[in-house]
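The next block holds one structure in the form of structure tokens; read it before the comments.
For this depiction, one protein chain was excluded, whereas all remaining protein chains were kept in their positions.
First chain written, first letter: the chains are A and B, and each begins at residue 1.
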Amino acid sequence: MRKGTSSALTLSLGFAAVVALSATVVLGLTLPKTFEQEEYSRLIAVHPGVAWAAYIAFGVTAVASALWLLPRTRSRTWDLVAGASAEIGVVFTALMLVTGSIWGRPTWGVYWVWDARLTLSALMLMLLVGYLALRRVPADPDVRAQRSAFVALLSVLVVPVNHYAVEWWRTLHQSRSLDMTPSDDLDGEFIAAMMLGLLAFTLVYAWLLVHRVRVARLEEEREDEALAVAIDERRREAEVVG
Amino acid sequence: MWRDALAVAGKDLRIERRSRVGLQQIVPFAVLVIVLFAFALDPDRGVLVQAAAGLFWIAVLFSTLLAVQRSQAIEGADGVRDATLLSGLDPSGVFLGKAIAVAVQLLLLEVVLAAGVVVLYDVDVEGIGTLAITAVAATVGLAAVGSLYGALATGLHVRETLLPLLLLPVVAPVLIAATRASESALADTTFEVAPADWVGLLAVFAVVYVAFGLVAYGSLLED
Partner (left out) sequence: MGYVAAGYGITIGTLAAYAAWLLVRGRRAGGR
């Protein structure tokens, strides 16, 4: 979990992210077509990467929430990180759903299938959306942080149970399964593209997290300032009248 | 802790017996949902009978939302916060008590609803033992996680819209597992995963959230 401090950090992160991402796109789009999936296997450079970033985002929200709840490590920063990571998580989870659904197209020719992985991603998205909705409810920042932290932990607890439920349901029950993992004898360049994608999207996530936390902090400071100004004005009015 | 739990559960159930909100509002609501499904899915097309288990559990999930909201509402405007903090009761006991009360009400509702589904959807039940065990395992989990989220959403103006959004994704595995296990107890169904596995999953879910509630309910209520 990084604290947003200097621009030097985000500039170097951003630069690295852009470089890695560009390389990923170039490498990914120039991958050869495979026999099973034609050009769709080129998505291997993108889909696992955004999925990985989505999982990281979810995990960071959970860990930051736990750190906030423990009195010894409680700090405003962890609450901001939890919220920021969840918002970024929504973006990556949505992308995971989109790329996953596109990847399934050659096999089914439709936009959505209830394959285990897509179903789990959809559930993850709903958990995150609910969490963000809770954060929007106006309240004292500490109260809101407390509530959100608990919801984050409750949401994380269900993930393993969810995983088995959906896996058993969709994998054993139906013969369909979206085979998005490359077969073992896939060429090294596919693996390389996937790894590069993982790296690139991790860097993008980190850059987004740092900026999102900083934005949250600044906006909070703005609100506090505005509140202080308003209180001051009322006090002055009262003095004039009184 | 158990003494406090039984005291709270007893109080909640006594309130229900007097006010009969569950009986007069929640049960009819559940039956209404079942009936609406019949309108939507057209009994003549045979879909209804195939989907019966799933529709039953969806109706139960919606009823859980109502039951949990009601469980919070009877504590007054500030909900369960006052009841616990001011009364000196053990928070874990309060959690257990409220969850037990919700579970009892849900189980009774499920009996009525099951009868309704059997009659209205023309379903053949073969494994009533399986159904019973499934229902108990699922209900304990629903009551526990529902009481947790209910306490979290206490006092929020947007509770009515927020609670479903928060709770329903979390109980998705319960829906999946309970439906699969229930389906195996109905006639003419084949299954690849043994009902015992599904019930095991329901049990794990229940244990996880009961444990979390016992440990965290107190701090959950602190401001």
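We adopt the following convention: a contact is a pair of C-beta atoms (placed from the backbone, for glycine too) under 8 Å apart; a residue touches a chain by one contact, two chains touch by 3 or more.
Values in this document were obtained by computation on a predicted structure and should not be read as measured data.
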> Which shown chains does the chain we cannot see touch?
Replying inline: A
>> Using the touch definition from the top, which of A:L21, A:A62, A:L127 or A:A165 touches the missing chain?
In response: A:L21
>> Just to verify: which one of A:A23, A:A66, A:V91 or A:A133 makes contact with the chain not shown?
In response: A:V91
> Residue-wise, where is chain A in contact with the chain that is not depicted?
Replying inline: 7, 21, 25, 28-29, 39-40, 42-43, 46-47, 50, 88, 91, 94-95, 98-99, 102-103, 105, 204, 207-208, 211-212, 214-215, 218-219, 221-222
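Going forward, only the chains that are shown with their structure count from here on.
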> When the centre of a chain is set as the mean of its C-alpha atoms, what distance in Å lies between chain A and chain B?
Replying inline: 31
> Residues of chain B touching chain A in their complex?
Replying inline: 145, 148-149, 152, 156-158, 162, 165-166, 168-170, 172-173, 176-177, 180, 192-193, 197-198, 201, 204-205, 208-209, 212, 216, 219-220, 222-223
>> Under the definition above, what is the set of chain A residues touching chain B in their complex?
In response: 69, 123, 126-127, 129-131, 133-134, 137, 140, 142-143, 146-147, 150-151, 153-155, 157-158, 161-162, 164-166, 168-169, 172-173
